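What you see is the complex with one protein chain gone and the rest in place.
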Amino acid sequence: MVVTKINRPSDALLAGFDGLGVATVHEAQGRKGLLASNMRPIYRPIHMAGSAVTCEVAPGDNWMIHVAVEQCQAGDVLIVAPTSECEGGYFGDLLATSLVARGVKGLVIDAGVRDVAVITEMGFPVWSKAVFAEGTVKETLGNVNTPIVCAGAEIHPGDVIVGDDDGVVVVSRAEAESVLAACRAREANEEEKRQRLASGELGLDMYSMRERLKAKGLKYVDSLDSN
Amino acid sequence: MVVTKINRPSDALLAGFDGLGVATVHEAQGRKGLLASNMRPIYRPIHMAGSAVTCEVAPGDNWMIHVAVEQCQAGDVLIVAPTSECEGGYFGDLLATSLVARGVKGLVIDAGVRDVAVITEMGFPVWSKAVFAEGTVKETLGNVNTPIVCAGAEIHPGDVIVGDDDGVVVVSRAEAESVLAACRAREANEEEKRQRLASGELGLDMYSMRERLKAKGLKYVDSLDSN
Amino acid sequence: MVVTKINRPSDALLAGFDGLGVATVHEAQGRKGLLASNMRPIYRPIHMAGSAVTCEVAPGDNWMIHVAVEQCQAGDVLIVAPTSECEGGYFGDLLATSLVARGVKGLVIDAGVRDVAVITEMGFPVWSKAVFAEGTVKETLGNVNTPIVCAGAEIHPGDVIVGDDDGVVVVSRAEAESVLAACRAREANEEEKRQRLASGELGLDMYSMRERLKAKGLKYVDSLDSN
Amino acid sequence: MVVTKINRPSDALLAGFDGLGVATVHEAQGRKGLLASNMRPIYRPIHMAGSAVTCEVAPGDNWMIHVAVEQCQAGDVLIVAPTSECEGGYFGDLLATSLVARGVKGLVIDAGVRDVAVITEMGFPVWSKAVFAEGTVKETLGNVNTPIVCAGAEIHPGDVIVGDDDGVVVVSRAEAESVLAACRAREANEEEKRQRLASGELGLDMYSMRERLKAKGLKYVDSLDSN
Amino acid sequence: MVVTKINRPSDALLAGFDGLGVATVHEAQGRKGLLASNMRPIYRPIHMAGSAVTCEVAPGDNWMIHVAVEQCQAGDVLIVAPTSECEGGYFGDLLATSLVARGVKGLVIDAGVRDVAVITEMGFPVWSKAVFAEGTVKETLGNVNTPIVCAGAEIHPGDVIVGDDDGVVVVSRAEAESVLAACRAREANEEEKRQRLASGELGLDMYSMRERLKAKGLKYVDSLDSN
Partner (left out) sequence: MVVTKINRPSDALLAGFDGLGVATVHEAQGRKGLLASNMRPIYRPIHMAGSAVTCEVAPGDNWMIHVAVEQCQAGDVLIVAPTSECEGGYFGDLLATSLVARGVKGLVIDAGVRDVAVITEMGFPVWSKAVFAEGTVKETLGNVNTPIVCAGAEIHPGDVIVGDDDGVVVVSRAEAESVLAACRAREANEEEKRQRLASGELGLDMYSMRERLKAKGLKYVDSLDSN
């Protein structure tokens, strides 16, 4: 099944996520939404923020990605998840060319990709769990723009996807506005902390940790023998 | 056992594979010949094409690699596979120096390598399943230039080996000429497709997929609720 | 427990390890001391030598890293090991900033790190088993400067830690002086070998292997059929 | 957050899933709902069907499991997923005793369990990704009876969970009735097939595959040489 | 392509391998032929010896297994390898029933199987790399009775396959007779050793290792301090 009409976040909202770090977004929304740590970028440094178009594929079969391309528009990120564990090379430079032509911001795929030298030259952002040239077939139908689980995270069409060198995080469309505000607050706060730490202030003091550590029973000894 | 006389593809044939992508070769020969996806290059971008010299080694023992070096000549690629799973550092910058001196094009090893900073500076292409400094011994004999299974692929001495950022593929010597022709046809064909996709044409139309998708039962709906 | 007074190698001794390769150190001390091969650097090329400050943490809890920072001084390397397998993002750019402010040479962590784009820009050396943005908590006490097992290697506070593109190796403080001498001898020796190999001499001859190979029964045949 | 009122499938509906195989349920609902293949039972043979109570925990922290126990009632299955990859031993024989006392049918946990000898003797069904004795702490809050992703599958409280030697599958509560009907149809159908196959009839004939194979181009040759 | 006429070892030869251990066969043929260690039996104890029928399948597609069944006869072992890494559930109790009806001795598959509770009850020997219920499709052709690489080992139709609790080993048909003789010699020899060891004799003495250990430099010390 292909769902053709999905709600997307506004361009202004998406633009707000440009340049935000994955760790920042993850923390700002209460430590949730991360895709599994094996979703690695094919080049570094890398950054992407966009609106999810989801695509569920059969193992070793990339037919539905061709179907999904048509559903993508400028500002989207294509999210691909196979129904069964697979590291085949679902995606190469031709599909990347097609997505770039449509203004798509990047690809996140819980499987393999190929032609990574060319895609790296193109500067098209891709996160995958494998780089592998194994070809795929075009035999089995799947779904486009239905809710899916990709790399352990639930993703709905129109969710905000942010990716960087650390990996990928999803923000539900309903919460995107408030999460963006929380990200900005966090970033401002971190900049101040960064300067204090750079000047030599300790986190123990800056975060007022000493008392709680002591209450928990932390002991300081000169040496193990003096224990 | 060391086999000293092997048949190699002609220089002209090998030259034809220069610059060809692993995915292209894999597809052109009917989707076969890929080594496992954990064979990763130590730097990127990377490319290599050459004629296989095979080397079977004991786990944690790189003695036979020294034996194999003597069997290598300009245009060869050294293929090393341990008889049992091992990620020890069989190969470092001294062996790389020796292979470069003989005109060898690269190394593919289903084990570990070390000194990768130096080998990267040298620009000597290496694919391995691990980077690990663990030393090896020189105690146990193995084979040079016998047929071996390396990273799940069967490789005969004199087979054509192509490696790039996507991994490594083997082409049997007997089929190398026809595979090369198929690669060239495929490349020409892909260039044309690339231009059409870049201009916005959809794969769905370019590959005439719509009818077959419909026949398989693909349905388009406005939304999940309207389903 | 936090041990506040530890013995460190002298600055001169540490300086001696600057620029030495991990493989060289590993070989020079009799092929021991390597951390597991999944401890990978977050950027390349990379190098670090310093004195170990150890930090044992609970899974998903980076509280003790903040405690450990205060115990670090110029020339130290922070070694972090969780008590149970964990790939959470214990360490980010703020902690890196704090360590840089104290003159720390690098971080080795048998877990995950985040903000790797920023830490890469900072040029702060980090080896970890994962890059993952998952946040950690600050609830559970651990130990600083007690002996720990990190990535399969036993590390005592004040041990010498060397890291490069190949991984990480530990040298016990007691043996550091003699290991350094052995490293230098090895390096000199290797430079001479490198030149001989580069000029085309074979390892078989340079290492006088032919006789022992023959004694072990190595056979040369023209072809498999002639066997 | 703990959600105290959830909708469960009827006892009659749950009873219908008793004894049904995971593969049957997976196929009957259109090949979806499987948890990842690393969710293995602690003993065999094993079977379980029940209604999901979900529990999200912090890495290395089993506090919320104690909270979840109170929300469990007879016929439930407890589903536990950590917010970050962890294989600590969250669950042992005391918690198993508590769940048995409440009539709970089993446990599915995307982490580790311990005391498996005792739990095996008790005959309490458990699927986990690790058996590991590592202790956990009780410091961090999580959620009970919110939708979660466990081992790659989305699970809502009140969904039907079926587990057997093959693994675990989830059926959404809304679809449970129709899936059960489809399972029964499938089972009846399979029994007839089993008898025909046991009597020597070929799947090629029983499923009328020969024509389609021929149309796809399948060729029969006497030998590779005769090809 | 399906090759219909293959050479098989004689029934008498196959019978000779009945009950032989995988380790014995592996050693007797010079430490080769083992399939990868992730090929595990679905139940224990287990044993099988038979003649290989090979089957190459597409990832997530078990169509060719149905084709292969027809090529199997009494005494055969079905060997299945996907062209790309896949752990889908290619094989269940219906296919097992069909193979049993034809007198097939067992299945070795570098992928997943399902219905393992039933197949265990049937006592049909299966080695696989995963137990997983994920369904497969029937869309893509492959090969039957061509040479394949399965779990890292090259297997030709008609090779002898032996499996037990330790895993699976292949013996080439051409060498099967001499390997069988070597196995018998080895077994007789081991029985005598077993009795000597059981009576308390040390391997150091029985294998006359002491002198060679001393020559290599083995030192005995009372304690580390006395070193």
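Quick notes
Going in written order, the chains are labelled A, B, C, D and E, and every chain counts its residues from 1.
Operating definition for what follows: a residue touches a chain if its C-beta (ideal position, glycine included) is under 8 Å from a C-beta of that chain, and two chains touch if they have at least 3 such contacts.
Please read these numbers as outputs of a predicted model, since none were measured by experiment.
The chain not shown here makes contact, within the complete complex, with B, C, D, E. What chain B contributes to its contact with the hidden chain is residues 58-61, 83-88, 132, 134, 137, 139-140.
Residues touching the missing chain, restricted to chain C, are 31-32, 34, 36-37, 83-85, 147, 149, 152-154 (touch as defined at the top).
By the touch rule set out above, chain D reaches the unshown chain at residues 1-6, 63, 66-67, 69-70, 87, 89, 92-95, 97-98, 100-102, 112, 114-118, 120, 130-135, 138, 141, 146.
Everything that follows uses one rule, which is that only the chains that are shown with their structure count from here on.
The mean-CA centres of chain B and chain D are about 40 angstrom from one another, to the nearest whole unit. Contact with two or more other chains is made by residues 31, 34, 37 of chain B.
Taken pairwise by the contact criterion, the protein chains fit none of the simple patterns, being neither a path, a ring, a star nor fully connected.
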